[in-house]
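Written out below as structure tokens is the structure these notes cover.
For this depiction, one protein chain was excluded, whereas all remaining protein chains were kept in their positions.
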Amino acid sequence: MTINRRALLTGTAAVLAAPAIAAAQEAPGVTATEIRIGSTNALSGPASSYSVISRCLTAMFKRLNDQGGIAGRQVNFIVYDDSYQPPRTLEQTRRLVEQDKVAFLFNQLGTPTNSAIHRYVNSRKVPHLFLATGADKWAQPKEYPWTIGWQPSYRTEAQIYAKYALEQKPAAKIGLLYQNDDFGKDYVNGVRDILGDRFDAVVKLVSHEATDATIDSQIVTLQSSGCDVLICGIIPRFAAQAIRKVFDIGWKPMMFMTNVSVSGSIVMQPAGVEKGIGLITSDYRKDQSDPSWADDAGMNEWRDFMRRYIPDGELGDNNYTYAYGAGSTMIQVLRQCGTNFSRDNIMKQATNIAPLEIGTLLPGVKVSTGPANYHPIRQMQLQRWDGKSWVRFGGVIEGANV
Amino acid sequence: MSENLVLPLSTASARPATSAWQRLAFVLAGVALAVLPLFLLESFHLFQLTMAVIMALAVLGLNIVSGYNGQISLGHGAFFAVGAYVTAILMSHLDWSFWATLAPSAAICGLVGYGVGFPALRLGGLYLALTTFSLAVAVPQILKHKAIEDWTGGVQGLFITKPEPPTWLPLAITADQWMYLVTVGIAAACFLLAWNLIRGRIGRALMATRDHPTAAEAMGMDTATLKTRAFATSAMITGIAGSLSAVAVEFVAPDSFTFGVSITLFVGMVVGGVASILGSLFGGLFVLFVPNIAEAISKAAPGVIYGIILIAFLFILPDGFAGLLRRIAAKLRGR
Partner (left out) sequence: MDGLAHQVIAGIATGGIYASVALALVMIYQATHHVNFAQGEMATLSTFIAWSMVQAGMPYWVAFFGTVVVSFVIGVLVERILLRPVQNAPVLTHVGVFIGLLLIVGNLTGWVFGYTTKVFPTPFSSEKPIMGGLVSAHELGSTAVTLVVLTLVFLFFRYTSLGLAMRAAAYNPRSARLVGVRVGWMLALGWGLAAAIGAVAGMMVAPVVFLDPTMMLGILLYAFAGALLGGIDNPSGAVIGGFAVGVLENLAGAYVVGTELKLTVALAIIIGVLVVRPSGLFGRVVTSRV
């Protein structure tokens, strides 16, 4: 894997060292033989679990290049490490834009990190595409026309939970357990959107820090405050703890879990599959560890890709299926560009995706964008854990119709 | 400590005084060296250098209290954060100009530093390490707290803009170039002040308090005042660096100031050389550029490579870069 990437980089260096090959057209980062794409990710530090995303994307572009590339050009995907520190993200992004002269930026990781470069990329008019964050603020076509997210926002997801909980239990007392950062706070905002003025009366808020050892104390607090609904915006390790603890103390709230932390193999099995029975989530992806997708054509395409390009990758890690979806969207946009890879056209195509099915997304969930629609995925479906797999129920929910 | 430590600067002060024209030449060379990048580097590299100078300034602050005064601090990222937030809040909520925010930023950081200095009087070594590290861990959580969220922007942080180059300049320069000049100017002023402080009576008192506390007290030095003031001065300098970083990056958020910043500053101090002013400059360059070198070596695990480079560096130069300089200087003089 590393060797591949290194070989790719060496190749690039050779191309760069050659006397300037006449550019086919006046587009930054594009030559007759190459398209340069930039990204940042946490390759080191505590957030480096996400580094597999850029690993997967790099492998996808390698597959694309093996198949002949895009319009006769090879994709050169450059990823730099920002250790999830916003100042470093700005530094690395400026390196990509000003020194490596990439055509555009793709799938950079994190909310605070992308915030740090939001204005920079828009003032420079560099396409800032399909970010790896579920924050709500990337869909502002008027103020920030060059930035577009990809996954459904956490806030929308929280709205879905709050709405469903109130339908089922109009007099619900909602406990909200969230990680004290932008990710967790979006769940607070989403629930507040639905409850409005009643928020303070109905909701008991309890936060935890990423550095906490356990969240036992938080669960005990929520239980003793008499909540009968529990909504969790927490990462996988704490999700597994929460599911186990809620079961062990004999508390039986209607429990919702962020779709960040619902993988069968990473969360449900560690927590104990029978302890999570009844847990509800709202997802847009297929869970690769779910037996119902064992023979699914879309998932088999992904498995085949993993076998050939990332043979040592952990198949249970759902960052790989996430990245596969984002990468497929990107490749579709590149194909749509035809032979015109100017920044204007790339942005135009990125915001003009006709409903697109992707193998790793749930049936009925499609990627689509438009000049006024900067939410590529707006659809999700509720599902419930039955002890073995996720069972979908209700229809596909459109984000806007929450 | 029973051994007699050779004070790094005691050798320096024993040197015959340099003549006036020599000093002038040094200053001119320094100015030329600082201004040259303005014309040689593209805006990206200039930005990197600006960030390196900012880190160097923050490391200098740490060096005053940990290097010269021997009080270990693993929490200087906290002062860096406070400085950055004071500037960001004044600029975004009250529309102050960047220049106007520098004084309040330094003052508030100095006060916080003075406050931290008091428990530090009772706690040495590991206990002080815990205290300061706690500060580094606590500050991002306090910044996120809902009571002050309206001011700090909570987890979303605050956006500000860097100062525009003034119109009276003879040459038209970009915002990046101006930012570099501003940073270098402020940093140079702080370095000069620190240098004056260290080579004078106060500096010797600081080092005496570090190396022979009881003797220092017996000589009539008020070590408690010295220590708390050292903390305040140190926090002030690091806070100014924080202010500069806020405008250079044009964004502050709690995630920009995790305890990792404190660790980074500490590393900068150790590789630059403990108790060395010039070393702080090298430390700033090291912590900014070496992670990029590590990444160029291995994309798979840049953190591992960075750790290896750091340890290898400390093997070769246990006294840091400044130790190397001192050895070279000693050789030259010995000839």
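Order of writing sets the labels: A and B. Residues in every chain begin at 1.
The rule is short, and it goes like this: a contact is a pair of C-beta atoms (placed from the backbone, for glycine too) under 8 Å apart; a residue touches a chain by one contact, two chains touch by 3 or more.
Values in this document were obtained by computation on a predicted structure and should not be read as measured data.
Check B:Ala103, B:Met219 or B:Ile311 against the missing chain and you find that the one touching it is B:Ile311. Considering the full assembly, B:Ile142 is the residue among B:Ile142, B:Met221 or B:Leu278 that touches the omitted chain.
For chain B, the residues in touch with the chain missing from this view are 66-67, 72, 119, 122-124, 126-127, 129-131, 133-134, 137-138, 141-142, 144-146, 214-215, 263, 266-267, 269-271, 274, 300-304, 306-308, 310-311, 314-315, 318-320. In the full complex, the hidden chain is touched by chain A at residues 44-46, 48-49, 51-52, 180, 206-214, 216-218, 220-221, 224, 236-237, 240-241, 245, 247-250, 265-267, 269-270, 314, 316-317.
Please note the rule applied: only the chains that are shown with their structure count from here on.
Taking each chain's centre as the average of its CA atoms, chain A and chain B sit 37 Å apart.
Residues of chain B touching chain A in their complex: 42-45, 47-48, 51, 137, 141, 144, 154-157, 159, 245, 249-251, 253-256, 258, 260, 291, 295, 298-303, 306. By the touch criterion given at the top, residues 1-2, 5-6, 43-45, 48, 79-81, 83-88, 90-91, 94-95, 98-99, 112-113, 115-116, 119-120, 180-182, 185, 209, 211 of chain A touch chain B in their complex.
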